[in-house]
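These notes concern the structure reproduced below.
Every protein chain of the complex appears in place save one, which is left out.
== chain A ==
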């Protein structure tokens, strides 16, 4: 096998892994959009907030320490204990469910039946509010997530593949964390699909996504389902936050990954879970491949804009995305 071909394969594999990360974020958008028609701009901030909370709990940080110190004149920062990862993750899930309840109770319950643009504006407000709360609760310094996830390239894979090419091929370099993320994402998506297809609440969730009136008439509480959906989106945000946080540290720029999810949604469609996955993979692979083949000709840094241009092309030629519902206007 030629060296060039093997490098191309490596680029594609790395693209796929990066795409998994995009898919994780896009998934949270799709969940909420399907069930309530709300485009949740705050999804990225939710991932940030979840990661901040997880890191804060694990390090035994005192939430709102800044305000407490300012009011009481104390000087506390940490409880002085470290919470084990599993317990901290469970506690973070509880926090995200509480957040879901709060969002439904104090924001969207009062906005039922409003125009989509109003709901969208509300989520923008929510995003900045949550970012502020995250800052107040846990401080703005960059945190590391010490979850013990493997880091760096996989030596094993490199050694395995080093003999495949010529003398100047050093084996596939694949990040171990990316591999973990891929496995986690596959498990997450499989369990989400199983949940929505085969359980009572999943069926109710699909029913609400389809028709509110009909859902009410068979005894489904819309309020409950919306809290459930926001909780699930919170959980997906936590997973995305962990993966992105482990990769590049928990910092406030994490909330910007939401913007990367937008082109993914354009490709996959806003209402399709498989679409979010495939869309993420295509974008991830596409941008790495484009950078590898065309990037050097145009001066590089194509990864910054490639996804958006691809999304624009999709908007022109296939506005509903790859898997989204066809938009048919009956006249």
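Basically, contacts are C-beta pairs under 8 Å (C-beta built on N, C-alpha and C of every residue); 3 or more make two chains touch, one makes a residue touch a chain; residues count from 1.
In this section, contacts and distances are computed from a predicted model.
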Task: Could you tell me which of "Branched-chain amino acid transport system ATP-binding protein", "FAD-linked oxidase C-terminal domain-containing protein", "Proton-conducting transporter membrane subunit" or "Aldehyde dehydrogenase family protein" is the UniProt name of the chain missing from the displayed complex?
output: "Branched-chain amino acid transport system ATP-binding protein"
- prompt: If the hidden chain were put back, which of A:221, A:248 or A:304 would touch it?
  reply: A:221
Statement: chain A positions in touch with the non-displayed chain are 194-195, 198-204, 206-207, 209-211, 213-222, 228, 325
